[in-house]
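Handing you a structure now.
Here the complex is missing a single protein chain, while all its other protein chains stay put.
And then chain A:
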């Protein structure tokens, strides 16, 4: 339905413009693009004062990877707000009914259709993904990697687990809610606790910076993975439940 809607609008717009104008537009845009590409290629290496600034302060950030240093030390306020935005997204899509809050986070069920290839594949793949995610998290201190990448990988493992059909996640369970907020909570707690030693929020003491960043990243990884899996869960409603909740959902939207 949505597809037809947008396509219909596109064809209307194309029909309203004469062919000559379209050709002129294409030529003008192509010329502008070519000029920009040529300018980019000719453009020499630019002056980048920020690179030198980060490099000169890297020693006191507690990590060796400049990207992680910027994200979690020099500009950690931005990352804190990013995690908060993710939590708001999670609050928007978390199931509203609380009648499942007594159930466990992960429940095992018998799938309607079994995919043996996927199951056998997942036996090998899931442990590898979890280990890779932990590696990305740990190596984020020195090499490319970090909480977002590790969390996304972990969420991919969760989605594959959901697709196999043997497990269901119930995001109203207390454990799930803890997972959803632990990233922001730990970030805020650490940010507030360092006021005691340095006097400024989120300004880590130099000796502890590496350890504090690792603690924040571990918590943020869990939260990011949980929120991304929650997004997938919110879209994937099982057929019987979809029929049962169908009329209620339409009223809300």
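Convention: contacts are C-beta pairs under 8 Å (C-beta built on N, C-alpha and C of every residue); 3 or more make two chains touch, one makes a residue touch a chain; residues count from 1.
Keep this in mind: contacts and distances are computed from a predicted model.
A.B. asks: Which one, "Beta-ketoacyl-ACP synthase III", "Potassium-transporting ATPase KdpC subunit", "Na+/H+ antiporter MnhB-like protein" or "ABC transporter substrate-binding protein", is the UniProt name for the chain you do not see?
C.D. replies: Its UniProt record gives the name "Na+/H+ antiporter MnhB-like protein".
A.B. asks: Which listed residue (A:153, A:190 or A:212) would be found touching the missing chain in the intact complex?
C.D. replies: Of these options, the touching residue for the absent chain is A:153.
A.B. asks: Of A:54, A:67 or A:125, which one is in contact with the hidden chain?
C.D. replies: The missing chain is touched by A:67.
A.B. asks: If you put the missing chain back, which residues of chain A would it touch?
C.D. replies: 1-3, 7, 10, 41, 65, 67, 136, 143-146, 148-149, 152-153, 155-156, 159, 228, 231-232, 235-237, 242
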